[in-house]
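These notes concern the structure reproduced below.
The complex appears here minus one protein chain, its other protein chains still in place.
Just so it is clear, A and B label the chains in written order, and each chain counts residues from 1 on its own.
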Amino acid sequence: MSEISSGKIEIIQVDKFYDDVHAVRGVSLTIPAGSYCCLLGPSGCGKSSLLRMIAGHENASAGDMHIDGRSILGLPARQRPTAMMFQSYALFPHLTCLDNVAFSQKMQGVDKVTRHAKAKDMLDMVQMGDFGQRLPAQLSGGQRQRIALARALITEPKVLLLDEPLSALDENLRVLMRNELRQMQQKLGITFVHVTHTNTEAIATSDMVVVMGDGVIDQAGPPREVFNHPASLYTARFMGGHNIVPVRDGRLQFGGGQTAEPPKGDAGYYSLRQDLTLIEPLAQSSHSAEPSIEASIARVEYEGASFKVTLDRGDPAPLIARVFDRDFETSGLTVGAPVRLRFEMADLCPMRS
Amino acid sequence: MKQPLVTYILGAFFGLYVLFLYGPMFVIFLLSFQGPTGGMTFPLQGLSLHWFKELWAQNVSGDVAGSFQRSIALGLLVMVITVGVSVAAGFGFRRAFPGARVLFYVAVISLIMPGFLISFGLGLILQLLGIDAQWFTSALGAQLTWTLPFGLLIMFAVLARFDRSVEEAAQDLGASRSQTLRHVTLPLLAPGIVGVALFGFTLSYDEIPRTTLVVGNSNTLPMEVLAMTNTLTTPSLYAIGTITTLVSLACILFALVSIIRMQRRTKLKKA
Partner (left out) sequence: MASFSPRGISWLQTAPLVVILLVFLIAPLAVIVMVSFWDYSVGGMYPDFIWLNYEDLLTSPTTIALYQRTLKFAFLVWMITLIIGFTVSYFLTFCIRSTVWRMALFLVCTVPFWTSNVIRMIAWIPFLGRNGAINQGLMAGGVIDEPLDFLLFSEFSVVLTYVHLYTLFMIVPIFNAMSKIDFDIIEAAQDAGATGFQVLRNIILPLTLNGIGLGSIFIVTLVMGDFFIVRVMSGSQSGTVASGMAYEIGGLQYPAAAANAVVLVAVVVVIVSIILRFVDVRKVLTE
């Protein structure tokens, strides 16, 4: 797919202070050329600051940044090989879509015919060829986003920076657009850095998920790895879909005094995917299962394809099992029913606290 | 949720207020077309342009034509300076800087300080320094203490609504600072700047309290009219009123039409 890959980003020990607030704390990160990287975290975690520092709209307080081996520190935004797509899209409201897309060419002094022809090609690429003479005010949210994308890509950047690009769209459009962004990235072969606070968006689009919290990187890796093997309590909670099993006195604690031998290692917590946490009616289950953990059903919520079954184990932090809806219906289980847990010890992942 | 009765009562109140606001103006508008034999009150003795012709023929005491020209010239001068200084200062206030708070409060004081005192103080300075007052120097400066705070407040309002990410986008797309200013910032601020210009011109064109003691030997139009209220006892006084009000209305109309046209182009509807 991608023939030439460029746009390798190296972030080296970068700090950012806003007055007394330490927004980004000694972050180091290497984003491979031609990859789709998602910076994921709640608002205020420093992900947007990091993005704006790569773009050149903020200056790093300390540290260094390289793109393709060349330091970009101190370069103004317009001299960096990056282009940014803003959360608000920041389209120029007084210019037509065509002139919005042609803006960077005009700044370089490209003549009108040439720049309009090139802008028209870009509009065609984002399927907005018929909208060149419209003003941004006359477009829908999704259409504005396409114009913003075309306007950013016409500069032929090595890196495209996307600041919460899907947050202004409704749910269906969001799923559609995240696919298009992914396809666009694969077609162009440049690096995309996409900031989001939605875990599903990050997993669906990226080659690399960077989970951030409180100004530091908590975990970075391919989406399957980050989702299946959260390295910390923070990431497990943020990604969602995990049960958290603490270790106390050298034993896994399942609540109500039920414990089990942990896998090798000295982790303080283990994660267990909720959809790999199985349950069966206590009466039908054999005692031989190991570990043998019993519980009763406290709550059941229907979620469409599955049921979210919350288990009461006489412990403050409940365990959750996600059960395929037909399996749950045939099992005849209801609230209050006693059940036994079934899971593979190999699915337990060690985490730092 | 709305009680119609209350709405009607308030609507009637509003109507009466508008009548109160415009009624007298309308009356002098009518009376300025008084017939040649008519006086300064009703009834109308026919309709004519007689009293405008009297003005034109300079048959009234006072320098109406000259003061009218001076007022227009001074208004334009004040307008240009007000736009330049307020826009620059508005940009300055976009960043925090030492002294910003003090400067803001001084501008507010300038807005609410009785204008007559500024005129008096400035007149004293001129007297002590032995400088002659002139409409295009001392009166100009005095009027700026009235128009600049308005200009500054309008710029605050305009810049507060301005989405700075479009400037960042422009720089991202390779625009230099001056290109960003020329192609993005100024076009988007244009409606607000027209508003500042409107305030600059019309406030100067009608100004009295700050001008009164520092205008020098050649009066501005409102000063001349004020002096005439005692001496001019024909409907020509109303004719001046009609002309000067039409000038003001033309400015307002021109400004409003340009602002609305510009905003219609650029206003982003909610997606």
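Convention: a contact is a pair of C-beta atoms (placed from the backbone, for glycine too) under 8 Å apart; a residue touches a chain by one contact, two chains touch by 3 or more.
In this text the structure is predicted, and so the values were computed from the model without any measurement.
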| item | value |
| --- | --- |
| Chains still shown that are in contact with the chain withheld from the display | B |
| Candidates B:79, B:133, B:198 or B:262 - the one touching the absent chain | B:198 |
| Residues belonging to chain B that touch the chain removed from view | 1-3, 6-7, 10-11, 13-14, 17-18, 20-25, 27-28, 31, 40-42, 84-86, 88-89, 91-95, 97-100, 103-104, 106-110, 112-118, 120-125, 127-128, 141-142, 144-145, 148, 152-153, 156, 160, 198-199, 202-203, 205-206, 208-209, 212-213, 222, 225-226, 229, 237-238, 240-241, 244-245, 248-249, 251-252, 256 |
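To be clear about the criterion, only the chains that are shown with their structure count from here on.
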| item | value |
| --- | --- |
| Centre-of-Cα separation between chain B and chain A, whole angstrom | 55 |
| In the complex with chain B, residue positions of chain A that touch it | 55-57, 76-78, 82-84, 86-88, 90-94, 103-104, 106-108, 135-137, 139-141, 144, 151-152, 155, 168 |
| Footprint of chain A on chain B - complex, ascending | 163, 165-166, 168-176, 179, 183-184, 187-188, 265-269, 271 |
